[in-house]
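With one protein chain removed, the remaining protein chains of the complex are shown where they sit.
After this line comes subunit A, so read on.
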Amino acid sequence: MRPNDILLHSVTKIATFIILTFSIYLFFAGHHNPGGGFIGGLATASVVVLLFLAFDVETVKKYLPLDFQLMTALGVLLAVLTGVGSFFFDAPFLSQTFDYFELPIFGEVELATAVLFDIGVAMAVIGTAVTIILSISEAD
C-alpha cells in the first residue's frame, strides 16, 4: 500500500519542468558555456527518474511512451550519421562546420553541425541511463 505522497507528486510536477528546462538550457549552452550533450542528457534522464520515483513505473510509461533502448540506438546512429555526412562534402569523417544565419525571430543565430552530433550524444546518454535504472528497478 503506497502512502499518499501528494506533496511529492505536486513538487515533482513543478520540478520536472524546471529541471527539464535547465537540462535543455545546459544542452544548448554547451557550445559556449559549461554544459553539453553529456550533462544535458544526464539531467534529462534525472527528470525521468524523478518521475519514476514519484509515480509508478507503469504510469510513467503510459504517459511517456518512449522506448529508451531504441533511443540509445538512435542516438549512436545519429552521431555516426553526422560523421558520415561529412563525406558528402568531400571532408574527412566527423568534420564539423558552423555558420551564422539571419533567422526571422531569433535574429542572427549560429548553427553548427556539432549540435547534431551533440544531440546524438544526449540521446544515447538518456537512453542508457534510463535503461539501466529501469532494468535494475524491475529486476526484483
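Just so it is clear, a residue touches a chain if its C-beta (ideal position, glycine included) is under 8 Å from a C-beta of that chain, and two chains touch if they have at least 3 such contacts; residues count from 1.
Convention: contacts and distances are computed from a predicted model.
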Omitted chain (choose from "Electron transfer flavoprotein subunit beta", "Membrane protein", "Na(+)/H(+) antiporter subunit A" or "NAD(P)H-quinone oxidoreductase subunit D4") - UniProt protein name: "Na(+)/H(+) antiporter subunit A"
Residue among A:Ile14, A:Ile105 or A:Ile136 that touches the chain left out of view: A:Ile136
Where the unshown chain meets subunit A, residue by residue: 26, 30-39, 42-43, 46, 69, 72-73, 75-76, 79-80, 83, 93-94, 96, 98-99, 110, 112, 114, 117-118, 120-121, 124-125, 127-129, 131-132, 135-136, 138-139
